[in-house]
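The other protein chains are all here in position, but one chain of the complex has been omitted.
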Amino acid sequence: MKDLKQSFFISVWFMLLTFPIMVIRVNTIEKVVQWRWTNMAAMGIGTFILSYLWRYMLARKEAGAQENGDVLPWHQKLFSERKYFIPFVAAVLTFAALFPLFVSEYRVNIMITAMIYVVLGLGLNIVVGLAGLLDLGYVAFYAVGAYTYALLNYHFHVGFWLALPLGALVGAVFGILLGIPVLRLRGDYLAIVTLGFGEIIRLILENWGAFSFGPSGIANISRPTFFGMMITRSQGILFMYYLMIALGIFTIFVVNRLQDSRLGRSWLALREDEIACQAMGIDRMKTKLAAFALGATWAGMMGVIFAAKTSFINPASFTFLESAIILSIVVLGGMGSILGVTLGAFILILLPEELRAFSQYRMLIFGASMVLMMVFRPQGIISNVRRSYEYHES
Amino acid sequence: MRRIFSIAVIVMVVMAFMITGCAKKEVAVEPIKVGVAGPHSGDLASYGIPTVRAAELVVEEINAQGGVLGRPVELLVEDDVCKPEVATNTATKLVSDGAVVVVGHVCSGATKAALGIYNDAGIIVMSPSATNPGLTQSGDYPNFFRTIASDDLQAQLGVDFTVNTLGAKKVAVIHDKGDYGKGYAEFARKYLAEMDGVEVTLFEGVTPGAVDYSAIVQKIRKSGAEAVVFGGYHPEASKIVTQMKKKKMDLYFISDDGVKDVTFIKVAGDFAEGVYASGPMDVSDLPMYQKAVEAHKAKYDGEEPGAFFKEGYAATIALLNAIEKAGSTEYSAIEKVLRSEYVDTTVGSISFDEKGDAIGVGFSMYRVVNGEYVEQK
Partner (left out) sequence: MEYFFELFLGGLTRGSIYALIALGYTMVYGIIELINFAHGEIYMIGAFTALIAASLLTMAGFKGLAVLALAMVIAVIYAGAYGYTVEKIAYQPLRQASRLSPLISAIGMSIFLQNYVLLAQTSDFLPFPSLIPQFGFMKSVEHIFSSSELVIVSVTTVSMILLTCLIKFTRMGKAMRATAQDRKMAMLAGININRVISTTFVIGSSLAAVGGVLIASHIGQINFYIGFTAGIKAFTAAVLGGIGSIPGAVLGALVLGWTESFATGYISSDYEDVFAFLLLVLILIFRPEGLLGKSSTHKV
C-alpha cells in the first residue's frame, strides 16, 4: 500500500515536472503552440511502472552488498585456472580470426572501431583505473596521434608503419607535457585542468589553420601498405582488422604485465592513498608522469590507426564527448579490469550500430545508461577483485 | 546473484557476436537501390531530413509509373550525424547493402570522408548541399557530383556585390570557425585582396554559442569597416547583427546561404532588415518545383519543405534519369549521361561538368526587405 502511494506520487510529480517540456511545444519561429497530451499520459504510466522497478533494483543492490566474497567470481576463475583459460583464449582467437569470413565488410569495419576503443579504454584505464588520476581530456592524445600521421603523410609522405611508433612517441611526449603542470593538483582540480587541456588542443587544431588546416581537416590520408605494396580498400579493411586484433592482444598483454609490475603496484598505491604512497618511498611525481605518458602512448597509436582508417580527420572528431565516451567505457566496464574494459568497449560501440533503427534515441539511452550503471552497479560490469595472497603453513 | 548477472552479460555479448556473424552479405536483387545518407538525427537533422523526404517523394512517384528500367527503386536511408567517422561506417554499409548510387552526404566533412569508399566501390555520389569547392575542384573525386553551386562562387558573388554594388572600400571579414563559414570567409578575403583600393580591415573568427559578442562588434567598429562579410550560419549571424544594430552601427552586412534562411529573419526580428545574403537562384516559378513543394505539403500536413529539399529532389531525379537514359546501372554509363545530357529538375534544367559541378545552377544575392528575402537582380 505504501509502495502504491509512493509510486502514485512519483508519477504525478513527473507528469507535472515534464509538463512544459514534453506536453507543450512552442515554436516561436512559426509562432505555433502544440499540445501533446498523450505524452503526459505516457509519462505518468511510464514513471509509475519504472518507480516500482527502481525500488526493486535498489533493494536488490542493498541486498547484494552483503554478499560474501568467498566464492571467486566466475571471471577470476576463468583467468586464474589454466584448464579454463587456455580453451577460452583459443576459442576467442579462432572466432576473431574467422570472423571476417562470415560477415559483411560493414561489420568488419565496425569491429575495427570497437577494437580501437578497446585499446583506448585500456590506455585510459592505466591513468584512471590503475593510478586513480581523473583525466577528462584523454581525447587530446588521440587527436595528437591522428594529426601526427596526417601531417607527416601530407607533407613528407610518411607511411603508416613509420607513423605508428611516431604517433605513440608523440603521444607519450604530450602525456608528459600534460602531466608536468598537473602534478600538484588533486582529484577534481586535476579533472578540470585535463578537460581544459583537451579543449585547448582541439581549439588550437581548429584555429591554427596554417598548421593543421583548421576545421576543413586533412583528407586523403594513406592507408597502410602491406609489405610495401599498396592494397585496395577492401583488402585494407581486412588488413586493419587483423592488425587491430594483434594490437589489441599486444595491449592486453602489456597492460596485464604493467599491472603486476613494480610500476603498476606504485600506481595502485597512488590511487589508494597518495600521502601514504609517498611515505612509503614511492616517487609520486615519476609515478604520475609514467601513468600519463603510458596512457597517452596508446591513445597516440590509436590516433594513427583512426586517421588511416577514416582517411579524413578534422578537429570535430576530438571533442569532450569523445573523452566522456572513453571514460564511460572504463568506468562502466569496471575500473582496473582488462576484461571489463574490453566488454565495455564492445557494448558501447557495437550496440548503437546494431540499434541504428533507434538512432534518434541513441544519445538519450547513452546518457540514461551512464546514470543507471552508476546507481545500480558502480563497480562496473566486471568488478576488479583485489589480488590477495594467503600464506598457508605447509 | 552476481554470477548470474555476469553470465547474462557474457551470453548477451556472445549473442551479439552470433547475430553479427549470421548476417550474411546481401546480394543485390531486383530493385535498384539508391542510398540516401546524411544527418537524420541529432542537432543537424533539420539539414538532412528534407533530402530524405525529397528522395521518398521522387521514388514514390517513379515507382508508381513503373520504376526505372522496369525495376522498382528502393531507398536505403542511413544516418551519418554529419560526423566523418560515422560517415565512413555509413558509406561502408551502403556499399555492403548494394547501393548503386547515393544521394548525399549533406555535410562537406562527412562527404569528404565517405567519398573514398564510394570511389573504390565505383558508386556515383550526388550531394544536395556539400558546397566545399575542393570536392570537385581538387579532382580527387571523379565520382562526385552536386546539385548546388560551390562556396567560392558564393564568396565571389558576395565580394562583387559588396564592392561594386554597395561601394564599400573597407570590409571586415568574420567567420564562425567552422568548415563552411571559414571556407567562405577565406575565399572572400582572397577575392577582396585581389581588388584595387579595397582593404580587409579585420579577419577573425567568433566562437559559436558564446554568450556575448560585444567585443568582436566593437573591434569591427574600431577597425573602421564600412561592411561586414560574414561566413557562417544564422544563429551567430543574428546575434552579431542584433548587437551591431543595438550599438547603432550602420554597416552593410553580407553573408552566405547559411544565413539566407527564413529562420534568420524570424530570430533576428526587426534587426534583420537590410541584411544581404546569397543563396541558390530563385526557382519559385518553376512548375516542377511548385509541384514538389505541393507534394511535400500534402504528405506532411501542410509543412513547408526544409533546407536543401529542392536540391535533394533534383539530385534524386538526375540520378534516376541518368540510369534510365543509360539503360544500365553501370558506373561509366551513368556518368556519361550525367555529363552530357540536360535533365529537368526542381532547380532548373541542369547538366554536370567534368569536375562534377552542376551547370545551370548559381547563386543570387538576396536582401531582407519588410521581413522577407527579396532577390536582388
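The first chain written gets the first letter, and so on, giving A and B; residue counts start at 1 in each chain.
FYI, a contact is a pair of C-beta atoms (placed from the backbone, for glycine too) under 8 Å apart; a residue touches a chain by one contact, two chains touch by 3 or more.
Treat the numbers as computed from the prediction; the structure is a model and nothing was measured.
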{"item": "Shown chains that the omitted chain touches within the full complex", "value": "A, B"}
{"item": "Contacting the left-out chain in the complete assembly, out of A:F102, A:F239 or A:F366", "value": "A:F366"}
{"item": "Footprint left on chain A by the chain that the document does not show", "value": "13-14, 16-18, 20-22, 24-29, 33, 39, 58, 128, 134, 181-182, 184-189, 191-193, 195-197, 199-200, 203-204, 207, 275-276, 279, 320-321, 324, 327-328, 331-332, 335, 360-361, 363-364, 366-371, 373-375, 378"}
{"item": "Chain B residues that touch the omitted chain in the full complex", "value": "42-46, 177, 204-207, 209-212, 214-216, 218-219, 222, 234-235, 238-239, 242, 246-248, 263, 266-269"}
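Criterion: only the chains that are shown with their structure count from here on.
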{"item": "Between chain B and chain A, distance of the C-alpha-averaged centres to the nearest whole Å", "value": "33"}
{"item": "Complex contact set, residues of chain B against chain A", "value": "1-3, 6-7, 9, 13, 16-17, 19-26, 40-42, 78-79, 81, 83-85, 88-89, 92-93, 95-97, 108-109, 112-113, 116-117, 120-121, 132, 134, 140, 177-179, 182-183, 205, 262-263, 266-267"}
{"item": "Sites on chain A touched by chain B in the complex", "value": "28-30, 60, 64, 67, 71, 73-75, 95, 99, 102-107, 109-110, 113, 206-207, 209, 214-217, 219-220, 232-234, 237, 306, 309-314, 316-317, 343, 346-347, 350-351, 353-354, 356, 359-360, 362-363, 381-382"}
